[in-house]
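With one protein chain held back, the other chains of the complex are shown just where they sit.
Chains: A, B and C, in written order; residue numbering restarts at 1 for each.
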Amino acid sequence: MRHTIFGESHGPAIGVVLEGAPAGLELDLDRIARELARRATGKNPWSTARKEADQVQVLSGVFEGKTTGDPLALLIFNEDQHSRDYEALRFTPRPSHGDYAGFLKSGGCLDYRGGGHFSGRLTAPLVAAGSVAKQLLERRGVWVGAHISAIYGISDAGLEDPEDLRAVAEKDFPVLDDAKGEEMKAAILEAKGEGDSVGGSIECVVTGFPAGLGSPDFGRNVEGLFAQYLFAVPAVKGVDFGAGVALALMRGSEANDPFEVRDGRIVTRTNHAGGVNGGITNGMPVVFEVTMRPTASIARPQESVDLRTGEPVELSIHGRHDPCVVPRAVPVIEAAAALASCTLLGI
Amino acid sequence: MRHTIFGESHGPAIGVVLEGAPAGLELDLDRIARELARRATGKNPWSTARKEADQVQVLSGVFEGKTTGDPLALLIFNEDQHSRDYEALRFTPRPSHGDYAGFLKSGGCLDYRGGGHFSGRLTAPLVAAGSVAKQLLERRGVWVGAHISAIYGISDAGLEDPEDLRAVAEKDFPVLDDAKGEEMKAAILEAKGEGDSVGGSIECVVTGFPAGLGSPDFGRNVEGLFAQYLFAVPAVKGVDFGAGVALALMRGSEANDPFEVRDGRIVTRTNHAGGVNGGITNGMPVVFEVTMRPTASIARPQESVDLRTGEPVELSIHGRHDPCVVPRAVPVIEAAAALASCTLLGI
Amino acid sequence: MRHTIFGESHGPAIGVVLEGAPAGLELDLDRIARELARRATGKNPWSTARKEADQVQVLSGVFEGKTTGDPLALLIFNEDQHSRDYEALRFTPRPSHGDYAGFLKSGGCLDYRGGGHFSGRLTAPLVAAGSVAKQLLERRGVWVGAHISAIYGISDAGLEDPEDLRAVAEKDFPVLDDAKGEEMKAAILEAKGEGDSVGGSIECVVTGFPAGLGSPDFGRNVEGLFAQYLFAVPAVKGVDFGAGVALALMRGSEANDPFEVRDGRIVTRTNHAGGVNGGITNGMPVVFEVTMRPTASIARPQESVDLRTGEPVELSIHGRHDPCVVPRAVPVIEAAAALASCTLLGI
Partner (left out) sequence: MRHTIFGESHGPAIGVVLEGAPAGLELDLDRIARELARRATGKNPWSTARKEADQVQVLSGVFEGKTTGDPLALLIFNEDQHSRDYEALRFTPRPSHGDYAGFLKSGGCLDYRGGGHFSGRLTAPLVAAGSVAKQLLERRGVWVGAHISAIYGISDAGLEDPEDLRAVAEKDFPVLDDAKGEEMKAAILEAKGEGDSVGGSIECVVTGFPAGLGSPDFGRNVEGLFAQYLFAVPAVKGVDFGAGVALALMRGSEANDPFEVRDGRIVTRTNHAGGVNGGITNGMPVVFEVTMRPTASIARPQESVDLRTGEPVELSIHGRHDPCVVPRAVPVIEAAAALASCTLLGI
């Protein structure tokens, strides 16, 4: 299954085409809508006030409610656009956005309004595609869940049992420990109040893979496959499996996961490897954490340059932006992981 | 350019085929040999006593000293094999190795001797391929360097100027600050003395990319591309760009890289983004850090399971192993980064 | 550049997404419309009476009239559907259509109305994509033209000069020799009158390639690349380069193309190789002929089987169908060739 996302923040529509999705899936459009609602904007103080309807239309690939196996095209029309907000940014790249890199890549022809094709808005079709992927995975007993693992240094409780993530998915603010969640919200709102933003991280778990998927080789190894999907999510700057960066601080005797037999199955007692050895699944949950940078759009004045003259410009970004993208990114990371999981399973 | 690595630790030979390498490169075989010497074993107390000759033979793709553009096949014959060491491991998977995952993937048909195709030995052809890639990159003004950034919690000095990495490449123990290097060595030897191993991290920098390479889209974005190559290196469990995991602790006003004009060029004052915005190069050095887990092979007794009976087995791994793979992995990470860089440049 | 076509004949819309199209092309929508008009239906007695508006909407990838380099999505809404015509065909596969193969592939979930995703209607977005490709090619001096080379055994005049195809593109019935065209039309109408259809062939030429593109290797060779695009056009059953099947009747001394210098350039006197030697362009026009089977939909009674019961069924296909797809397929073959040409040039 291959997904192709198209569209710009301020164009007529955004969407995704899924090629190679298997036939015969009774597509649950309500589930797609619910997943989209999880990343929806404008519903609480820690996300942008911009409203997105995100009504998904199926253009092809579904007949009498079931997938046909032919390309599945999903479309979302754009609304609520304030394109005038962006005119001032045409030749003044916002720091740490794709504006400058995109300007050079496109020879100056990029759609600069609202980030254009770089916009976080493009994660809506990704979530829609991911919801299709999740529905396909569940038929194979594979399940994807995630939670905010930290925001601005405030960590969620450690994940003991992947099943705990099922309840998290229902929450407005997807953490295991709601008290920690309140602290995180306070940190977000404090930053917002100062015209600033904060970063954080998301932990994601995929359960139900059989052991033996993947390869040590380039192009087929599990970590590399997931990373390719995850880094395509805006704001993701790091991907770490299992114990992650802490492995650099460990000895082998700590980091190694001893084998044992539990309920008649060979398992590892710990899962520092994040379910992957030698690039291949070992039957334990695949676990990874992504680092998400602080929202690049901040109200505080920043230094930029006029691309025409090279003159320094003091830039203040108006418009409506998330002071922290992490809460809304939880279903997006799940979507990317779900698409990667389909590829790994040969779906 | 596409590389395909083949071979097993205890088979007759290992090698790599490079398809799509451009014609007309005067191939410097001495440089390949020097790169291989950087990852060579047996030369000092912190690496394995196993000796590998690593003599590269060119089988195809070079004529009268120059690449022809046809597939370039490089072969290294295996020597100094102690295959008997491994017989006991046939049905007893070593914790945190690919043994168990590979056993299931292959239906029990894997070459279990010395890790087979999973062996770190397979990084030799990767380094050879990477050396070809580096030679191609230099014609385009692109340069790759790396250093040990930390071992077991002991950090190298921060990298101020990528140029400083040129001297590091010449060192036996590739760090910026040799005093820190001595501390690292001591930590490695201490672990070794206790039959244990340690993990660490490597920072890598690629300079000379023009701005505008890559894409925000899946399959073409810079971070995803590099990650795919890096996670195919054994023991790599995390890949983090720019300020990396620290971005989760930052505010936007800290993390954002302000634009300025320096020497007539638009640059960013800081490089927390690691040279990539929106999945596209921004003209600053591409910087990332990989986390490498501690060597899984340790002399200390470990718990495993007999795959035939499910009975617990206490396993002691004999043989000759690196107590820390990080020092020898520096040229390997450079090689992976060089191959990724070629792909990014369309070489 | 990678194209993904989606949609079904009787669904809400059909379309195409072009990923990787270069930025900065001033997209000529009128040219797209003109190309679509060349394959339009209902305008003369030798094509189906079904009318297709084929109004293309740009959903993304174009800003201020120029391509941005981001995915370019083109949409065509469906109209004039007589879906009831098809109900009888649900479990009765039409001979030599994709119905039966598609039924098994989809586990019975295919959209059987009007051929669904198998419909010739899906060549409309292909022609739209091909028009974008042609516009990109022309900036590189590459030009694609085609003509009907034969219908039901009646051959067009031989092509002396590729330039002659420019005038052919303007014709309602795209042949070099209009007298031959009249004979072809008569053959089509005669078959139509008998509730039958006829096959034919199209010759296509691409001029302007530099010598040296492609490779003898699998996955990169010129003929294989073109064939992959051409066989994805419905009804194409054969692809033959240069002198084509006649090469089987030749001696080497006839078939070989002698080199000579003309106007200071090395050329071949003849072009029996169709511009490709060893899988690589040799600087001569790339020439090939595709064989197109007769339209599978015919009014005459045919034998089929009820997929539920296995009982024989006499099938009569009503509805509106082309008695010969060859005339309308000329711009479709050009489109496929244009997309292949972009890939070959690395566009």
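Going forward, a residue touches a chain if its C-beta (ideal position, glycine included) is under 8 Å from a C-beta of that chain, and two chains touch if they have at least 3 such contacts.
Not measured: the values here are computed from a predicted model.
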Identified contact with the non-displayed chain, of C:1, C:74 or C:198: C:198
Residue of C:157, C:189, C:255 or C:347 touching the missing chain in the full complex: C:255
Touch residues of chain B, complete complex, unshown partner: 2, 4-8, 11-15, 17, 19, 23-24, 57, 59-61, 63-64, 66-73, 75, 105-111, 116-117
Where the missing chain touches chain C, by residue: 3, 5, 93, 95-102, 104-105, 117-118, 122, 150-153, 191, 196-201, 210-219, 221, 223-225, 227-232, 234, 236-245, 247-261, 264, 266, 268-269, 272-274, 276-283, 291-298, 300, 302-305, 307, 310, 312
Residues of chain A in contact with the chain not shown: 19-20, 70-71, 215-217, 220, 346
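Here is the rule we go by: only the chains that are shown with their structure count from here on.
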Type of chain A:chain B copy interface by residue overlap (half), same or different: same
Furthest chain, CA centroid comparison against chain C: B
Chains linked by the largest number of contacting C-beta pairs: A-B
Where chain A and chain C are represented by their mean Cα positions, the distance between them in whole Å: 39
Rounded Å distance, chain B centre to chain C centre (Cα mean): 47
Chain A-chain B separation of Cα centroids, rounded to whole Å: 27
Numbers and ranges of chain C residues touching at least 2 other chains: 19, 69-71
